[in-house]
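A selection of the complex's chains, in situ.
In this document, chain identifiers A, B and C correspond to the written order of the chains, with residue numbering beginning at 1 in each.
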Amino acid sequence: MPSQPSKELETFDNPQPERDYTIRIRIPEFTCLCPKTGQPDFAELHLEYVPDHLCVELKALKMYVWSFRDEGAFHEAVTNRILDDLVTATQPRFMRLTADFNVRGGIYTQVVAEYRDPDWQAPACVDLP
Amino acid sequence: MPSQPSKELETFDNPQPERDYTIRIRIPEFTCLCPKTGQPDFAELHLEYVPDHLCVELKALKMYVWSFRDEGAFHEAVTNRILDDLVTATQPRFMRLTADFNVRGGIYTQVVAEYRDPDWQAPACVDLP
Amino acid sequence: MPSQPSKELETFDNPQPERDYTIRIRIPEFTCLCPKTGQPDFAELHLEYVPDHLCVELKALKMYVWSFRDEGAFHEAVTNRILDDLVTATQPRFMRLTADFNVRGGIYTQVVAEYRDPDWQAPACVDLP
């Protein structure tokens, strides 16, 4: 059966839940439609998160990103919405989503939104010289 | 009706006011006139802000930037003035404007100004390894 | 007297007319108006030429480029027109003008036009290893 766009985000068990570690995912091929003009918009998504018990499955994530192809979406709203969906699916300790939209009208826009589990304390980052 | 340069900055409702998040806007096509010589000056503007209840509308922002095309403006003053106009229009939690001016007399100048809502506390930035 | 935009291109005598040599001039600050929308357009101009008896004077060239600031101009036409003006002013052995326009509607456009003096023979370029 061929793959299909889908809003369902699958997960798998975090293989190392006793350790805070970072997963970064870069998705250069996001596209949706501008709600005002109906014309295509394009963006590159950057996701970084500290998993708790679940990690997001990459193939399902690809189908999820595909599912916006025919939907109208404002830059600010869709970035927050994708973050919310990913948080709901994976219940991470921390998650940050950055969306870099292509230039429109000579202006470049980026939106960055975060989720922090209120029970989680970010460890101070060791900055080696 | 064709679009016109305008000092009016339009806004729209922040779709996620309960969350601190970042909007970055890069505007490579700012030009005004040098008050001393009358000759054109050019700059690239970088805006980054945490919206409160309002976001700045991009098409109006473009017309606003256009409105400086025939005005004389010193580097330091115009950067602070644009920041003030944007703060007045959007009442953000935080806003930073960087203006990178083209070389003049072999010297490159950049001006960076910020506004912080006194009621807003910047959350400590999570720095993942 | 302050400088003014001007279509007059001044020249000076080529100090070495007995030798074919190349002068390259890069002008990052060209701006005119889109004839359809009235909105500003921006481009970077690259000029390269082999002078005959005259070279173009740089300060006058700057005023000439400035003179397009309030004029409507299509990409293809204005590139050919600037080349023609420069050829008329300097009567070069060879001249090439490249105009790199900023993105519009997600599309980037460049126009390149040349003039060759029919009496001039381009010497074979020595390509050293």
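Rule of thumb we're sticking to: a residue touches a chain if its C-beta (ideal position, glycine included) is under 8 Å from a C-beta of that chain, and two chains touch if they have at least 3 such contacts.
Owing to the predicted nature of the structure, the values given are computational and were not obtained by experimental measurement.
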{"item": "Copy number across the full structure, from 3 displayed chains", "value": "10"}
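Simple rule for what comes next: only the chains that are shown with their structure count from here on.
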{"item": "Graph class of chain-chain contacts, one of line, ring, star, complete, other", "value": "complete"}
{"item": "Separation of mean Cα positions, chain C and chain B [Å, integer]", "value": "33"}
{"item": "For chain A paired with chain B, centre-to-centre distance based on mean C-alpha positions, whole Å", "value": "27"}
{"item": "Interchain centroid distance [CA atoms averaged], chain A/chain C, Å", "value": "46"}
{"item": "Chain B: positions in contact with at least two other chains", "value": "28-29"}
{"item": "Interface residues, chain C side, partner chain B - complex", "value": "2-4, 28-29, 31, 37-40, 42, 66, 69, 102"}
{"item": "Complex contact set, residues of chain C against chain A", "value": "42, 102-104, 106"}
{"item": "Interfacial residue positions of chain B with respect to chain A in the complex", "value": "14-16, 19-29, 51, 55, 58-59, 61-62, 124, 126-129"}
